[in-house]
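First, the structure itself, so that you have it in front of you.
One chain of protein is taken out of this complex; the other chains stay put.
Up next is subunit A:
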Amino acid sequence: MRPTSLSRSRFFRTALFGAAALVAGLLVDTVPGRAAEPIRIGELNSYKSQPAFLDPYRKGMQLALDQVNAAGGVLGRPLELIARDDGGNPGDAVRAAEELVTREKVDLITGTFLSHVGLAVADYAKRRKVFFLAAEPLTDKLTWSDGNRYTFRLRPSTYMQVAMLLPAATAAKRKRWALVYPNYEYGQSAAETFKTLLKAAQPDVEIVAEQATPLGKIDAGAVTQAIADAKPDAVFNVLFGPDLARFVREANTRGALDGAFVVSLLSGEPEYLDPLKDETPAGWVVTGYPWYAIPTPEHKAFLDAYQAAYGDHPRLGSIVGYTTIKSIAAGIEKAGSTDTEKLVAAFSGLAVDGPFGPFTFRASDHQATLGAYVGTLGVKEGRGVMLDPVYVDGASVLPSDAETAKLRPAAD
């Protein structure tokens, strides 16, 4: 044992040196960025936890950014993107947002993928009065029950995606439905919305099985078997990513869904469809993005530019990233300024032309009317494709402005 006095002075030195180092680090770390001449867009997203979606997303953003800047920027100023990882959780996300706003002095913030992160950042935007364009989170709460003045959303919400599938679901005239969804808000609310809408359209349906599986950890064999045992004649699926691949493979091997009609959310998005290759379940009616089958000139131009830039086909993430930047450019152009209040006013009713054609940001609930494609899955040359895809305009599946007002009690 060493003498106490020595260990004492060592303790002091440790304490003082440590504290000084921490404060010094704090200062170095928080030096402000350089003065703002370009328009600075702060972007935060879960790049590490959702790379499959967000890698193409980033490429899409970059492409739009390059196009806008090559055309002379907005209001004569170039756009500059400052991207941050939000750590996939609201705590880090709010810090990243504060860093963007206070240290980088960005003019507005955008991004986010996960619903709870989107909601937390939206709440931050409301409190700090910062303009926030939520690119991807799907939760209905973001624009409805927890909507706020400063938050707009681009991608079609959970409700919209479910509503897009409803015509196919009711047209099939099946009676015994089984539901399978990941056990968190997105899956639960998709299942609830589907049940409500389906029962309204077809009062005599029966829900014979409901499987809520842990996200990313589905026990696919047991789940497919439990569904097969309930003998449904139709299935509504909300699983995506690795869960979907496991589910599909087990269902194929076991013949668990033979004869059942399946509608499935998001499964036509290349992010989730590509890995299935020749095991793609033919006949499922899905929402998604058939980049290979969209003949419109807007999309053709986007597709060519994207493939020229990256030598790869776009994913839905690319569309979202690209359209996000285009929306922001259009909004700033219309506002004639980067002032938050002027941006809010400009985005209300803002019309944007994207690769999917024109859409608007509704003034009533700040939701973009960007749509999605609905089609039937099939296999072509060993890979999964959507057959006969039809574009469903977001405006056609959204409730009217009057109904929206009731769904959105808290906002301005």
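Note that in this section a residue touches a chain if its C-beta (ideal position, glycine included) is under 8 Å from a C-beta of that chain, and two chains touch if they have at least 3 such contacts; residues count from 1.
In the analysis below, contacts and distances are computed from a predicted model.
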item: Candidate names "Teichoic acid D-alanyltransferase", "Peroxiredoxin", "ABC transporter permease" or "Stressosome protein rsbRA"; UniProt protein name, chain not shown; value: "ABC transporter permease"
item: Identified contact with the non-displayed chain, of A:Arg149, A:Arg176, A:Arg254 or A:Lys342; value: A:Arg254
item: Chain not shown: contacting residue from A:Ala83, A:Ala190, A:Val205 or A:Val320; value: A:Ala83
item: Absent-chain contact - pick from A:Leu26, A:Ala71 or A:Ala402; value: A:Leu26
item: Residue of A:Lys48, A:Lys129, A:Lys300 or A:Lys380 touching the missing chain in the full complex; value: A:Lys48
item: Subunit A residues that touch the omitted chain in the full complex; value: 1-2, 4, 7-20, 22-23, 25-27, 29-32, 47-49, 51-52, 54-55, 83-85, 87-92, 94-96, 98-99, 102-103, 115-116, 119-120, 122-124, 127, 139, 141, 146, 183-186, 188, 209-214, 216-217, 219-223, 225-226, 228-230, 241-242, 245-246, 249-250, 253-256, 271, 274-277, 279
